[in-house]
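Of the protein chains in this complex, one is absent; all others appear in place.
Up next is chain A:
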Amino acid sequence: MSQQTSVLYDVPGPRQRRITLISSVVATVLLAVGAYFLIYRPLDDKGQFSMELWGPLVDPSNENFSQVWDRIGLGLKNTLTAAALAIVASLVVGTLLAVLRIQLKSLTRRRFTGMATPVAYLLRGLSVTLSAVTRVCVEVFRGLPVVLTIFFVARGFPEFGISFDTLWYLVIGLTVYNSVVIAEILRSGMEGLPGGQAEAAAAIGLSPAQTTRMILLPQAFRIMLPALISQLVVVLKDTSLGFIISYEETLNIGKQIIGVLDNPIQVYVVIAALFILANYSLSKLAQFVQRRLSRGRKSAGTPAPQAPPTVLASQAEGTGGN
């Protein structure tokens, strides 16, 4: 906090400190009064603080308490299962996609000399087409809302006579979107590496595939680790979309509980708190990793491979996506 305030403000002197103190007190009082009249009073008027509504969620002696939390526990388990499967699948597919795009891009630059002219032209045309196709796929799936990819998967697969558990619809829908995003994160990470890395790899005789696997990918993973963790937060949040296809995740369970007990605000407060807790710790982990990485680079004494400016953008998009 002190770091960012110092950008805009001088170190406060005695007078400034007094002003800050006074305005802090005034602001606290104003906020408390505002919270009382705008939040507490309306809620209290509607009886939203009554034990009848909160009891099943917070009071262990309540008759519904254990049942409610059993259901929520089941929901959490389902949420975490879907999130874990989706993130693993997206990481695998995303990595493959990133490698594919990098390889195709380097293929389009090759001229295939030494082959018969028609073959060379054919190969060049083929690589350009493939490169364009993957590019279009990436743009399309990145531009589609996750809600729709999940919805389309759940509606579209049965059209072709393929039907799964709803869990798999959710996982596939999430994977389609997130693998593309992860592919873009990794690709920008690989392209942001200094050109010397790939050149040195070529100089010691590594093939392009080996270069990607042993030189570029590990470094890209390292630089992009914070962005990848933020994407994990996005996936965890997006599992809540499972309610659209009536997958029994936390929110859906919450809806069922509300159907019986009729206490929407209380149940959503609890569910929101659970989500916030999980995601907040994940974001803190991302920040921690970022700090560790930047410290590690300094102590290593090598010119640091700076994360390219696209990192910021993709992070913003990642955390902004649902």
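Some points to look at:
The rule is simple: contacts are C-beta pairs under 8 Å (C-beta built on N, C-alpha and C of every residue); 3 or more make two chains touch, one makes a residue touch a chain; residues count from 1.
Quick note on the criterion: contacts and distances are computed from a predicted model.
Not every chain of the complex appears here, and the one that does not is recorded in UniProt as "Amino acid ABC transporter permease", selected from "ABC-2 type transport system ATP-binding protein", "Amino acid ABC transporter permease", "Cytochrome c550" or "Hydroxymyristoyl-ACP dehydratase". The chain that is not drawn here is touched, among residues A:W69, A:F151, A:F164 or A:F221, by A:F151. For chain A, the list of residues touching the undisplayed chain reads 1, 4-10, 12, 20, 23-24, 27-28, 31, 42-43, 46, 48, 139-140, 142-148, 151-152, 155-156, 159, 233, 237-238, 240-241, 243-244, 251, 254-255, 258, 264-265, 268, 271-272, 275-276, 278-280, 283, 309-310, 312-314, 316-317, 319-322.
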